[in-house]
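Reviewing the structure listed below.
Only one protein chain is missing; all other protein chains are in place.
Which chain is which? They are A and B, in the order written, and residues in each are numbered from 1.
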């Protein structure tokens, strides 16, 4: 008789560990918070960005929600991601162009921690060609001790 | 909290309006603050008196003011016919605010999901035993799976902010239309170290709420576009594009016996296990590679540290290869060029 493996419950519950979406076209950044100071000199660049470029920038990124917060202190931009993480960049004294670069950085990131990966390709699939096995080599060609 | 003097939210459709608000916030913040407080007061009043007839329906205008809702709509690449107010309804669970809820749409979505997922699995693995098939369908569309899609893949947020905090933040009432609204289970008890599991009427788990919203978005996609192909594509993109390793779900009680029964039923020759290779028979860790053959055909092959283990593993391998047979380019009944494929005899009865 066939029965369902007992560890199947695990499959059901830990969904993300076992089933992973192949196509991920959903941008992972869901919200960008722009925090500026009304009078502070370090916020000059961000204030200029809000006045001049924000409208265009938000229009060209409709999948992201932009939130503007006025708060005393140095200006900060924060990205909130679908995976629940947050990335914050302090942008004090930065000019308008660099701020836009930093926003792009938040926008293009997936929110995951920066990690060094082993190898060029990460795969969930089994090797299609099969794995080489010494036991399957023709006995004539095998290494003999 | 208090230091956040003014928070404004903007997104594409009402960008002009919000950018005006920004300029206002530069010049006359106090004015903006006053107006928003008045607004939020009004809205809190309306929420408290939910019996009012207007508050039952979220209008398109109200919905389009919620940046969260608009960005979610864009993120899921929903078509224009899918209205924002419908999306807001999909995120409203029963008994949350007395507004129109997602229950009906959820049933529609559930039917679409179970139909497309089961037909896809049946077409890809025509020999899958029913019990495994059901588990596979479940792992695609169970509450937990759908909740994880809603939370970790679509980024739907739960409306958890208390009303007082919303008021202090001067958050417009429309903003929360983009969040998942439901009555959560109140885990509070007076006893320390004890949490309550039983629910009161109308209270639901976050997992259930998430799955309700995901299902109802699928249902609403069909209801608003009337297009089965779009709905099918959406399900294939978001749910069936996930990798599920079905081969790990099997558990065989008597694999060797089951294999011989199978061969008898299908008219194959009696399966015979043969040693293909071995290494270190007399050592502590021997390795045997055994293949199961039916006549000249090798049905399965595996390894083991004893001959018996290797034989059993080889028969399991053969059985899995039988049950997990995959036709080339499988077509499902909802495809236009569908032709009936293999119909299996069912599982082997030992």
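By our rule, contacts are C-beta pairs under 8 Å (C-beta built on N, C-alpha and C of every residue); 3 or more make two chains touch, one makes a residue touch a chain.
Rule of thumb we're sticking to: contacts and distances are computed from a predicted model.
K.L.:
Choose one: "Phosphatidylinositol glycan anchor biosynthesis class U protein", "COMM domain-containing protein", "Large ribosomal subunit protein bL21m" or "Ras-related protein Rab-2A". The correct choice is the protein name in UniProt for the chain not shown.
P.N.:
The missing chain's protein name, per its UniProt entry, is "Large ribosomal subunit protein bL21m".
K.L.:
Over the full complex, note down every shown chain the hidden chain is touching.
P.N.:
Result: the unshown chain touches A, B.
K.L.:
Of B:108, B:204 or B:318, which one is in contact with the hidden chain?
P.N.:
In the full complex, the listed residue that touches the missing chain is B:318.
K.L.:
Of the listed residues B:129, B:219 or B:300, which contacts the missing chain in the full complex?
P.N.:
B:300
K.L.:
From the list B:196, B:243 or B:257, pick the residue that touches the absent chain.
P.N.:
B:243
K.L.:
Touching the hidden chain in the complete assembly: which of B:276, B:332 or B:348 does that?
P.N.:
Checking each option in B:276, B:332 or B:348, the one touching the absent chain turns out to be B:276.
K.L.:
Give me the subunit B residues in contact with the hidden chain, please.
P.N.:
243, 274-277, 291, 293, 296-301, 318, 320-322, 324-328
K.L.:
Going by the touch rule given at the top, which residues of subunit A touch the chain that is not shown?
P.N.:
Subunit A touches the chain not shown through residues 20, 22-25, 27-28, 107-110, 112, 114-117, 120-125, 128-130, 132-133, 136-139.
Quick note on the criterion: only the chains that are shown with their structure count from here on.
K.L.:
Measure off the straight-line distance from the CA centroid of subunit A to the CA centroid of subunit B, and report it in whole Å.
P.N.:
Averaging C-alpha atoms per chain gives centres 20 Å apart.
K.L.:
Across the complex, what residues on subunit A touch subunit B?
P.N.:
Going by the criterion above, the answer is residues 1-8, 11-13, 15-16, 18-23, 25-28, 30-31, 38, 50-51, 54-55, 58-59, 62-72, 81-83, 124-125, 133-136, 139.
K.L.:
Once bound in the complex, which stretches of subunit B touch subunit A?
P.N.:
Subunit B residues touching subunit A: 3-12, 15-16, 19, 22-23, 25-26, 29, 67-68, 70-71, 74-77, 129, 131-132, 135, 138-140, 142, 144-145, 148, 152-155, 237-238, 241-245, 248-254, 258, 276-279, 287, 289, 303, 323, 347-350.
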